[in-house]
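One protein chain omitted, others in place.
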Amino acid sequence: MQMGMIGLGRMGGNMVKRLRDGGHTVVGFDMNPDSARDVDSLEALVAALDAPRVVWVMVPAGAATDSTVETLAGLLDAGDIVIDGGNSRYTDDERHAELLAAKGVKFLDCGVSGGVWGAERGYALMVGGEKETFEAVRPLLETLKPEGEYGLVLAGPVGGGHFAKMVHNGIEYGMMQAFGEGFATMMRSEYVDDPAATMVSWRSGSVVASWLLDLFENATKDDPELKNMPPVANESGEAKWMVEAALGLGVPTPATAAALYARQTSRGGADDILRVVTAMRAQFGGHITKIDEIATH
Amino acid sequence: MQMGMIGLGRMGGNMVKRLRDGGHTVVGFDMNPDSARDVDSLEALVAALDAPRVVWVMVPAGAATDSTVETLAGLLDAGDIVIDGGNSRYTDDERHAELLAAKGVKFLDCGVSGGVWGAERGYALMVGGEKETFEAVRPLLETLKPEGEYGLVLAGPVGGGHFAKMVHNGIEYGMMQAFGEGFATMMRSEYVDDPAATMVSWRSGSVVASWLLDLFENATKDDPELKNMPPVANESGEAKWMVEAALGLGVPTPATAAALYARQTSRGGADDILRVVTAMRAQFGGHITKIDEIATH
Amino acid sequence: MQMGMIGLGRMGGNMVKRLRDGGHTVVGFDMNPDSARDVDSLEALVAALDAPRVVWVMVPAGAATDSTVETLAGLLDAGDIVIDGGNSRYTDDERHAELLAAKGVKFLDCGVSGGVWGAERGYALMVGGEKETFEAVRPLLETLKPEGEYGLVLAGPVGGGHFAKMVHNGIEYGMMQAFGEGFATMMRSEYVDDPAATMVSWRSGSVVASWLLDLFENATKDDPELKNMPPVANESGEAKWMVEAALGLGVPTPATAAALYARQTSRGGADDILRVVTAMRAQFGGHITKIDEIATH
Partner (left out) sequence: MQMGMIGLGRMGGNMVKRLRDGGHTVVGFDMNPDSARDVDSLEALVAALDAPRVVWVMVPAGAATDSTVETLAGLLDAGDIVIDGGNSRYTDDERHAELLAAKGVKFLDCGVSGGVWGAERGYALMVGGEKETFEAVRPLLETLKPEGEYGLVLAGPVGGGHFAKMVHNGIEYGMMQAFGEGFATMMRSEYVDDPAATMVSWRSGSVVASWLLDLFENATKDDPELKNMPPVANESGEAKWMVEAALGLGVPTPATAAALYARQTSRGGADDILRVVTAMRAQFGGHITKIDEIATH
């Protein structure tokens, strides 16, 4: 199949490679003139594709995706298909779909998991949109996904792909936090000599065997106590969105929230909380001597 | 009434003053020769009291209380009463009670709240032990407690006083954390100009009016953003014991645990967790280029 | 001063009473013809007030407040003042303020705490808006608030009053959860005979003394084990909004979230989580015998 790819960064670039290796024709565009782009404008990209066109948007969520979709709405024709494969919030998808639908352009949102490993392992793809549109681009999706029966799902209507990816990332947060809590507990205990080796041993036969644990072996190979890693983690938006979405749905997500909070705390988010706690303790614990300064209760 | 007080630190010293102001006769002992002690040994303390004696132990929980109780078991006579007013774990009380009971000495455990304010406000007292023993020392307890109908309870059998105090402190942790979370949220928001003044305004008429909020006003009077307070809080043992006790009873205590975890985190307890999270993210997020180093999943 | 009150339910009605007792003239309107309303339409309310008018809106947040503000924007004149004293989300306030500002009408948002006790104790008021507008209505606010120096604050610009109230309610959630965790722990323990009496004893002298604890005494007076209370609690929107706002600000609020989650869980929100846990346990724990049904990992 033929496809246009907008955004040739690490993710987009690797996906183009996997698509071409799979026999597809991809015309690539990126804002960056130093990228391996085939055309130097969205207009040129659209001109280079045969109708009905398929255009995959793989640019940062938010303003960049918004403006790309808006521009595409002005350039594409009825029957063309736009796929947003970036990390957009699911609430943006309906807006994008409506904007494009006004021109007769179809829309799919596609959550993509797999990181840098996707080029080799294939990408897990979660798609939102109409079944007919999904089937129209299935050959591309089949090439991007891993071999075998898993890794591709039409999750639901427009927004469903990014909703599923958001939930996926929330789960990922919880799993990493769980491994972290176990590692940290063993690091402080005299009962376990080598926490990393112990965790790596679980890669086979244990209930917690997982791809994250496979990666953990690589991470600890030369740094078993992870001393080169900072005790700080950034957050991407998705776990936050999931906790928010669940709040609205009345679903308690304490483990996901705990994972998110651990990261926010590592970046100083709880500092003012602790200041209040310490200030109150100082008041009732006796560091204050001028007892008349406060009215008795 | 007559009583011996062992331990003349801030808490013990203030309690002696309140008792004497209330007309009781107190013989004080402390290990520290520079203290305002009346006698210089436990033997002398016991000798100075009329039988049946009442001895209040107000020394650090753990080894110090253990050895004091053991020594008292050897010095006191049947019918005497020992009150442990320190912060002992409730599980220690039964052991102490048995040790003393072997000599016919009675035992009460008494959780004491009130901090430095107790000298003026009176102390909230939670007692564990037999009703008869409790009644025997009631005149002392009535003097120590605040005026009015509240502030004194026979919570249950031996251990009940410290169990109640442990729960009390767990609640205190949760309340301080709740205030801290609110303050921190307002500190980062553009909607609230002066978070401290806003919180202080709640001292009257609001649902969160409380003694902790009264103290908060004092704490923020000269430092409304609490910039002089470190974003670190220590933990005493009691909230930890409460979370443990509740675990064993099958009662989930997520808010109390959150408050405890916030303090442990502020002291570096979560650092290794974050290292794992960051290490895993680095693996799948693309900072690793040698894809062959890890087996595909 | 003269004022119009829209909404004569429990809160609005009690506030009118307190204002009239304080010497103010209040014209009341409510949609309900059976209410103690003075006029039967918004038009009549506006006509009955002298310019510059002050109108207090005390109707349910959301659609009812939206439509009331919209109608008022069409009826009021430049220089008039609208106060939203309901439980609106702070994000609604800016929209309302802009709508009114287009007609020269000024706006204040006012979070009100105090519940049914406010009529007697006075209401804790948190206001958002311009200082000049705040001062213009100060006589009304001074009457509504409790006696003494606390209970009224200009928290910040438009939105600040409801933001502060939202945070206040989040703290309230955390405090109630903390008390609940303590009570539940004592209820299951053999160490405490009467958990309610023990908690009530903390009303004086203890660190957790608070208005909520005062209310707790009343609640447990005839039902010390709270057997007449259902183990289910509804949520109002405000704690949810606070957790969301804090998420966006990067502030971890685990205790507030725990309180919110406890309520959501009590209403079945976690049921599907438990189904997954139980299903997975059944799979690896041995309730499945046909080992060939699942591919080995």
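All chains are identified by letter, namely A, B and C, in their written order; residue positions are counted from 1 within each chain.
In this section, a contact is a pair of C-beta atoms (placed from the backbone, for glycine too) under 8 Å apart; a residue touches a chain by one contact, two chains touch by 3 or more.
Computed from a prediction, not measured in an experiment: that's the story for all the values here.
Counting contacts over the entire complex, the absent chain touches A, B, C. Which of A:Asn14, A:Ser88, A:Thr133 or A:Gln177 touches the hidden chain is settled by the complete complex: it is A:Gln177. The omitted chain makes contact with just one of the residues A:Arg53, A:His96, A:Lys145 or A:Lys240: A:Lys145. Of the listed residues A:Ala44, A:Ala209, A:Val232 or A:Ala282, the one in contact with the hidden chain in the full complex is A:Ala209.
In the full complex, chain A touches the hidden chain at residues 90, 113-115, 118, 121-126, 128, 145-157, 159-160, 163-164, 167-175, 177-179, 181-182, 184-186, 188-194, 197-198, 200-212, 242, 245-246, 249-256, 258-259, 261-262.
Where chain C meets the missing chain, the touching residues are 10, 115-117, 119-121, 176-177, 179-181, 183-184, 187-188, 211-212, 214-221, 223, 226, 229-233, 254, 259, 262-263, 265-266, 268-286, 288-289, 291, 293-297. By the touch criterion stated above, the residues of chain B touching the omitted chain are 204, 207, 209, 240, 243-244, 247-248, 250-254, 257-258, 260-262, 264-265, 267, 269-270, 272-273, 284, 297.
FYI, only the chains that are shown with their structure count from here on.
Contact topology of the protein chains: fully connected, every pair of chains touching. Note: the chain lying farthest from chain B is A, by mean C-alpha position.
Among the chains present, the centre nearest to the common Cα mean is that of C. Although chain A and chain B carry the same sequence, what matters here is overlap: shared residue numbers make up over half of all numbers found at their interface. Centroids of chain B and chain C (each the mean of its C-alpha atoms) stand 32 Å apart. Per-chain CA centroids place chain A at a distance of 45 Å from chain B. Among the residues of chain B, those in touch with two or more other chains are 114-115, 121, 177, 179, 181, 184, 188, 211-212, 254, 259, 262.
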